[in-house]
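Moving on, here comes subunit A:
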Amino acid sequence: MITLTFIALVTLAAAAVAMSQRNLIHSALLLVASWAGIAGFYLWAGAEFVAFAQILVYVGAVSMVVLFAVLLTRRSHAELAIAPASVKRILAAIVAGGAVLGALFGAVLSTPLASAAAPPPAISVKALGAQLLGRHTASVLLIAVLLTVALLGAVVIASTNSKEDAP
Partner candidate 1 sequence: MSLSPLQLCLLFSSALFCVGLIGALARSNTILVLLGVELMLNAANINFIAFWRYGPAPSPATGVLFVIFAIAVAAAEAAVGLALVIAVYRHRRSIQLQDANSLKG
Partner candidate 2 sequence: MLGSGIIKGLAVTAKNFVGSYHDPARMVTEQYPEERPKLPEAYRNFPFLVTENATDPMGTLRCVACQICEKECPPQCIYIEKSKDKKPDATGKPQLYPAVFAIDTSVCMSCQICVEVCPFDAIKMDQVFEVAATNRFTGLLLNREQLAKPNSYFHQIHPTDAHEVDTRLAAERKAAEEKAKAAAAAKAAAAAAKPATPAPATATPAAPKPAAQPPTPPTA
């Protein structure tokens, strides 16, 4: 319980600071910390495989892509510190977010959610693999297609068209 609270607080703090940072690189790196915190949560919950997958995908890959995007879309160091959005917008966002937060907290706290205090469901990687390629083969194939399409799409979208781009 204490571990969970600690992980939750670190993750939330990292995410909140990341969202309020003016420096994009700092935001991205703090989000990496936050993702790592979520991985810590998975580890705490006993979902080893998911935790490592989370680190591998988010810390190893998504963060790289984000940083790449940040570096590719900046013009100078000065521009990394982006202009703050309008106060009105921020206030509106906070009101909306607060409302959602309140609703969710109310819902969670008012529902009697008795947790089954059983030990975490034991699931070996082998069993997971068997499930993935047994019951969920179709989903795996779909995900594979999705990833391939996403990869190709990303390449096509981001690649420069030299005719259009010519000054």
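Keep in mind how these were chosen: all candidates are chains of the complex that A comes from, given by their letters.
Going forward, contacts are C-beta pairs under 8 Å (C-beta built on N, C-alpha and C of every residue); 3 or more make two chains touch, one makes a residue touch a chain; residues count from 1.
Just so you know, these numbers come straight off a predicted model, no measurement behind them.
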Complex partner of subunit A (touching, any copy) among 1 or 2: 1
Residue numbers on subunit A that touch candidate 1, as the complex places them: 1, 4-5, 8, 11-12, 15-16, 18-19, 24, 27-28, 31, 34-35, 38, 41-42, 45-47, 49-50, 53-54, 57-58, 61-62, 65-66, 68-70, 72-73, 75, 82, 85, 89-90, 92-94, 96-98, 100-101, 104-105, 108-109, 113-117, 120-123, 127-128, 131-132, 136, 139, 143, 146-147, 150-151, 153-155, 157-158, 160, 164-165
